[in-house]
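The other protein chains are all here in position, but one chain of the complex has been omitted.
Each chain carries a letter (A, B and C) given by its place in the written order, and its residues are counted from 1.
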Amino acid sequence: MSVELRWNQYGKSRVRLARVSRHGDRHDFRDLTVGVHFQGDFAAAHTQGDNTGVLPTDTMKNTVYALAADREPGEIEEFGLRLEAHFLKSNPQVSRVRIDLVEHPWTRVAVGAGAHPHAFLKTGPECRTATVTGTREGVIVEAGIGDLTILKTTRSSFAGFHKDAYTTLPETEDRILGTVVQASWIYATAEVAFGPCRQAVRRTLIETFAGHDSRSVQQTAYAMGQAVLESHEQIEEIRLSLPNRHCLPVDLRPFGLENRNEVFMPVEEPHGLIEVKLGRRAGGSG
Amino acid sequence: MSVELRWNQYGKSRVRLARVSRHGDRHDFRDLTVGVHFQGDFAAAHTQGDNTGVLPTDTMKNTVYALAADREPGEIEEFGLRLEAHFLKSNPQVSRVRIDLVEHPWTRVAVGAGAHPHAFLKTGPECRTATVTGTREGVIVEAGIGDLTILKTTRSSFAGFHKDAYTTLPETEDRILGTVVQASWIYATAEVAFGPCRQAVRRTLIETFAGHDSRSVQQTAYAMGQAVLESHEQIEEIRLSLPNRHCLPVDLRPFGLENRNEVFMPVEEPHGLIEVKLGRRAGGSG
Amino acid sequence: MSVELRWNQYGKSRVRLARVSRHGDRHDFRDLTVGVHFQGDFAAAHTQGDNTGVLPTDTMKNTVYALAADREPGEIEEFGLRLEAHFLKSNPQVSRVRIDLVEHPWTRVAVGAGAHPHAFLKTGPECRTATVTGTREGVIVEAGIGDLTILKTTRSSFAGFHKDAYTTLPETEDRILGTVVQASWIYATAEVAFGPCRQAVRRTLIETFAGHDSRSVQQTAYAMGQAVLESHEQIEEIRLSLPNRHCLPVDLRPFGLENRNEVFMPVEEPHGLIEVKLGRRAGGSG
Partner (left out) sequence: MSVELRWNQYGKSRVRLARVSRHGDRHDFRDLTVGVHFQGDFAAAHTQGDNTGVLPTDTMKNTVYALAADREPGEIEEFGLRLEAHFLKSNPQVSRVRIDLVEHPWTRVAVGAGAHPHAFLKTGPECRTATVTGTREGVIVEAGIGDLTILKTTRSSFAGFHKDAYTTLPETEDRILGTVVQASWIYATAEVAFGPCRQAVRRTLIETFAGHDSRSVQQTAYAMGQAVLESHEQIEEIRLSLPNRHCLPVDLRPFGLENRNEVFMPVEEPHGLIEVKLGRRAGGSG
């Protein structure tokens, strides 16, 4: 019998990086988690234990620190591009480099009307994400937002759905709609003002979720993606993953109370999960 | 041989509650986790399987929902007081009720210059905590802040410490000081404006951490507690738990780079842990 | 501008199922987590809020319980096949159903030389996984093992690797090799004795890991996959994901002690990650 290596990838995950930049008294602080993954000509390592082409994953980690040292990282997409270019250039045996980046946001401590020069509070759960994928042919920059936890207490219904013998869910014209948005989008070019663009996309996502009259998570997810594509020309494609984090109404009648749609039990499992990928129609004039 | 039941407690943990309040178009949204724990005359349940005095923990859960339904929960300390009073009153076999409350904060989505009437973003990791403990003699209200994740990039040293044969830590005059504050304080009275007081304590903790020149986490923890007691007369005692979430400087010299105290590796484990409890000195006139 | 829906999927994640089967005094206990995901003709739901084709994810959950009730689930692959067939048959609007299954193993409590009839201990962290994917053209059964946490204290080296300016890792002829295996494999047919086959694959994976002289995780991952394909003819393809859960040697010389390769600090992050997919070569005679 004959076995073939159909696909392989290796790298370093969860490289933790904190970066301080000192501008006189005023410091900046950044907090990133970085992953580096290679594809390429590594068959000999797998089949014969020949490590001559294998850059240690420890070196990948060191490189993250070294490149964060000689210059400020900048936007995570920019830091990803620098890492990707470095690895592709210095590793001819590599055909594809993927850099995964997560930025954990911190905000300056407020003092009076101003902001503290060197003290920071971690905010969350929302984080910023990016994936930079480089090959010998080019590079793809994907930016994103993770764990954007958002909820609306009305303007969400779910009715008129398909029913079968196991359907017990009542139709509802007014429910809580809560989700933890995972969004990522591909730029048509790497010449983007990544920071402002991300802020603008974020605003579009949030405003669409909040303003939209939802007939399903499916409809809301589509509306969010559509709004981003319509208002951000540099974006070629967007993916959205929206878990439906159910808030179940508590039945208060056994306690002699009226159900007024005010008291809910949030549950983490099970949860619905709605995923979409939207893009621009080729030749579309709209 | 003779066995005795030295202590016992039972209750319900992690009751999840979401509460919507509708004021015309403008909604409020609250997200709590509640625990209820009883002590009392339960020996027969333990030793003989006699359940006549045992209120089911399922009923404790139901009670959280029922009391959240008939009126808005208000500040978590107030909701805890209502629950505590209810359980003590209706359960003569109970000598001590403890209500644990965590509030997971959500903030209104910003729209233009205003705030959205019914869409909310979850913020964190920081949360609000309270513990209300009632007996037949009285009640103690403890309020707190959990997971306040804060960091300063300078004005922290650690030097002049005790050394032994296993000490390798270099002295430092300038390090990152990062922590995840768990703070809780006991009010001398239940007649407190809990919300504003918590906000004020929070500000004191943050400003002290940020403004303080730290020679150790020990000194910083004490300074934070001292500042709270000095500026908030209603508070009788405060506990602080400050893990030292180390950011280790990465040694860049092997990469041909200079160490400028800018590049760090944050580590989650191991971590230092400094804990203090501060109170007012009896008869202190200060 | 014109937007297109390039891909969409929806379903229910983390449906928790416990199933007791009573055979006289002797009970069986099963503990599963199930996910159900649909693809199909759902454009109208996304673009127009038309839910007529949308089976609620709540109904997917109910179906898991209903199908677990009328018959014992059997092997998770079999239960997945039943669910997949049910959903495809009763939902003409669906083109593709994916059922994800995880079984959390429990073992009977030992009593004397025997096994208790109705008491069970949870074992782990290892779990069993399966994914059944059905379309109108056919079905693919993928089985797997998750979180198989395994380690060897010798017979693992890493040397002769590629070095660059940022490489500081010393070559080693004797290191701890620890990993958390995620393995999944595709059967060439659905006519498999799933339980015995999984047990046999598991044994092959563990014995290969233990017996293999490792020159890299890459080589070990390949050897594990190769051994499975060579000894299990029903398997068409196998994927392995092996994080390198590093145990870093602690340098004891500063404490006046000799380094004898006995004391290590296990770290969770960062970690290496080696991934492979192996298959049978078409027409291979080997």
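Keep in mind that, in the parts below, a contact is a pair of C-beta atoms (placed from the backbone, for glycine too) under 8 Å apart; a residue touches a chain by one contact, two chains touch by 3 or more.
All of these numbers come straight from a predicted model, not from anything done at the bench.
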item: Contacts of the hidden chain among displayed chains; value: A, B, C
item: Chain not shown: contacting residue from B:Ala66, B:Leu88 or B:Ile150; value: B:Ala66
item: Residue, one of B:Pro73, B:Gly144, B:Gly178 or B:Gly225, that touches the chain absent here; value: B:Gly225
item: Hidden partner interface residues of subunit B, rising order; value: 1-16, 35, 37, 42, 45-59, 61-63, 66, 90-91, 93, 158-164, 166-169, 214-219, 221-222, 225-226, 229-230, 237, 243-244, 268-281, 284-286
item: Touch list for subunit A against the chain that is not drawn; value: 165-166, 168, 254-256, 268-269
item: Residue ranges of subunit C at the interface with the undisplayed chain; value: 16-22, 27, 29, 31, 62, 65-66, 68-70, 106, 109, 111, 116, 118-126, 148-155, 176, 206-207, 209-210, 247, 250, 252, 254-255, 257, 260-267
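Simple rule for what comes next: only the chains that are shown with their structure count from here on.
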item: Most centrally placed chain, judged by C-alpha centres; value: A
item: For subunit A paired with subunit B, centre-to-centre distance based on mean C-alpha positions, whole Å; value: 30
item: Centre-of-Cα separation between subunit C and subunit A, whole angstrom; value: 24
item: Chain centre separation in whole Å, for subunit C relative to subunit B (CA means); value: 38
item: Of all residues in subunit C, the ones touching two or more other chains; value: 166, 168, 268-269
